[in-house]
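The other protein chains are all here in position, but one chain of the complex has been omitted.
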Amino acid sequence: MAQTNSDTTLYAKLDEFIDSLQTKQGALIPVLHKAQEIFSYLPKEVQNHVAHKLEIPSSKVYGVVTFYSYFTMTKKGKYRVSVCMGTPCFVRGADKVLAKFESELKIKAGTTSEDGMYSIDALRCVGACGLAPVVIVNGKVYGRIQDNDVEGVIKDFLAEVEA
Amino acid sequence: MIKSREDLMNLRNKYRDDVIMRLISYDSSNRTEVMVGMADCGIAAGARDTLKVLFDEVNNARLEDVSVIAVDCMGNCDNEPIVQISTPGKPVIRYKKVDTALAKEIVAKHLVGGSILDHARMEV
Partner (left out) sequence: MNPTRLQVLICGGTGCISSGCLDVETAFMESLEKHGLTDEVFVLKVGCLGFCEQGPIVKVYPDNTFYVRVEGKDVEEIVVEHLLKGKTVERLLFKDPETGERYFYYKDMPFYKSQHRVALKLCGIVDPEQISDYIGVDGYQALAQSLFDMTPKEVIDLIKASGLRGRGGAGFSTGSKWEFAYNVKGDKKYVVCNADEGDPGAFMDRSILEGDPHSVIEAMAICAYAIGADEGVVYIRAEYPLAVNRLRVAIEQAREYGLLGKNIFGTDFSFDIHMDLGAGAFVCGEETALLNSVEGLRGEPRIKPPFPAVVGLWQKPTIINNVETLANIPQILLKGADWFQSIGAPGNSGTKVFALAGKINNVGLVEVPMGITFHDIIYKIGGGIRGGKKFKAVQTGGPSGGMIPVKDINIEVTFENLLKAGSMMGSGGMIVMDEDDCMVNIAKFYLDFTVEESCGKCTPCRIGTTRMYEILDRITKGQGKEDDIKELKSLGETIKDTSLCGLGKSAPNPILSTIDWFLDEYEAHIKDKKCPAGACKDLVSYVIVPEKCIGCTICARVCPVNCIHTVDQTVGKNKKLHVIDQAECVKCGACLPKCPTKAIILE
């Protein structure tokens, strides 16, 4: 894949971070955090770049990226719907909420819609258990959501960004 | 920059005023409460100034177990500003028409000195 101009700036930003590190020993995970912050996900090209800069095999980078759930190799949607699936949310009906989002947005958890508009993730406990079940959309928290509230949440976040 | 144990102690004493109010309320059950009637009648009679002076004086005297609290109307509006002092295990004392000068006197004689000011006392 050819690098575009904006890609070049992003890579430069990543390189700047890597070059500022005092030691490359044990630096892989912080570097991947930074890379994901910059690129929003970790495609193969970015992984290869990191491997090259840190002088380690690409296979090792790939091994680490796939091991940790925080790292993602797929681009997220414009609207990132995260449903907390911690136990307290689960016992208060988070599984039904997740299913409802899946049927409303017509995508499965962990995937992004083809037009790049939506993605759904089942999140590990966010610790806002007093508000269970919790749904987070692009950082905005919706608390005490039941499956019949889902349509309202979708309307709300669509309106929020338009406004 | 803290370079010795003394430095830390000095800073502790300096910063303590900011947090002491929260700590006292947290774990002390035998604190003295100084209550100032702050309903409209009290405020009209100057209770806000009284409250401010009481608070500053209590702080200056470093009375760590005394809290100054604004409360609602205590009745008897003629005698506002009214100040009530409740110390656990002692009878409740009320003072009437407490202006800023009297407020200073209350802190110095009653709270620090431990003697009741009979001239300003009223029935509870």
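Per-chain numbering from 1; labels A and B assigned in written order.
Please note the rule applied: contacts are C-beta pairs under 8 Å (C-beta built on N, C-alpha and C of every residue); 3 or more make two chains touch, one makes a residue touch a chain.
Being a predicted model, the structure only gives us computed values, none of them experimental.
Visitor: One chain is left out of this view; which of A:L14, A:M85 or A:I107 touches it in the full complex?
Guide: Within the whole complex, the residue contacting the unshown chain is A:M85.
Visitor: Could you please point out the chain B residues that touch the chain left off the display?
Guide: Output for chain B: 1-5, 7-8, 11-12, 14-26, 35-40, 43, 51-52, 55, 59, 67-72.
Visitor: For chain A, which residues reach the chain that was dropped from this view?
Guide: Considering the whole complex, chain A reaches the absent chain at 25-30, 32-33, 63-64, 67-71, 85-88, 90-92, 96, 123-132, 134, 141, 143, 147-148.
Throughout what follows, only the chains that are shown with their structure count from here on.
Visitor: Need the CA-centroid distance for the pair chain A / chain B, whole Å please.
Guide: 54
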